[in-house]
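Provided herewith is a single structure, encoded as structure tokens, for subsequent inquiry.
Note that one protein chain is taken out, while the other chains of the complex remain in position.
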């Protein structure tokens, strides 16, 4: 199993330079781990983005013949969100609106790369 | 006049074709196109109404995240990326290669803004 406190600390490493919170959630939007400010906001964001993700993953298969949605970036007036897949779960970063989409995506990729093996290990065991 | 607007969109598509852009669609919230240009590399279903209409719903859901109005979304699949600009009451959808320069394509919003604003009066908000 994964150590919850260590997992939260790892997610928290991304919370610098305008990134408010980092979340790990399953495909149904349930929060698995969280690090950041204002947990209530994180849960709402997690639920909605997971729904958008799952619909577009399905749409991609039927309309685009694409097998995999890799990244989702959302730019809103008061914040930016980046979502990517790690094994069977979703990693979501929520940032201030002035944070560059590129750095947001890069941090998400770095976290996803680090968490991929442990989470795959747990999923397969 | 549609020929002028369409040929303008076609010229924009031609300008960015080498950067990996394959299609531009300006639609209402239900995915009904006002202007649509594409090259032959687009999968047939990518510009159908039932796929384009999901973007309108996704934008509406993203508006409820609690971080302000959604401005744009980027979906990156294995081979294709989709960039969506929320230009209420219209939606502008770009379909490009996943290796295309996303930052460059995001600048297209400025280039298309005037034309999209001009024709937005055709759609009920």
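By written order: A and B. Residues from 1 in each chain.
Basically, a residue touches a chain if its C-beta (ideal position, glycine included) is under 8 Å from a C-beta of that chain, and two chains touch if they have at least 3 such contacts.
Throughout what follows, contacts and distances are computed from a predicted model.
Visitor: What name does the UniProt record list for the absent chain among "Ragulator complex protein LAMTOR1", "Actin", "E2 ubiquitin-conjugating enzyme" or "ADP-ribosylation factor-like protein 3"?
Guide: Its record in UniProt gives the absent chain the protein name "Ragulator complex protein LAMTOR1".
Visitor: Out of B:11, B:78 or B:99, point to the residue that touches the absent chain in the complete complex.
Guide: The one listed residue touching the chain not shown is B:11.
Visitor: Kindly note down the residues of subunit B that lie in touch with the hidden chain.
Guide: Looking at subunit B, the ones touching the missing chain are residues 1-2, 4-5, 8, 11, 28, 30-35, 49-50, 53-54, 56-58, 61, 64, 114-115, 118-119, 121-123.
Visitor: In the full complex, which residues of subunit A touch the absent chain?
Guide: The missing chain touches subunit A at positions 1-3, 6-7, 9-10, 13, 48, 51-52, 55, 58-59, 106-107, 110-111, 113-115, 118, 121-122.
The rule is simple: only the chains that are shown with their structure count from here on.
Visitor: Given the complex with subunit A, which residues does subunit B contribute to the contact?
Guide: That would be residues 43, 45-46, 48, 50-51, 54, 58, 61-80, 98, 102-103 of subunit B.
Visitor: Given the complex with subunit B, which residues does subunit A contribute to the contact?
Guide: Where subunit A meets subunit B, its residues are 41, 44-45, 48-49, 51-52, 55-56, 59-60, 62-79, 81, 94, 97, 101-102.
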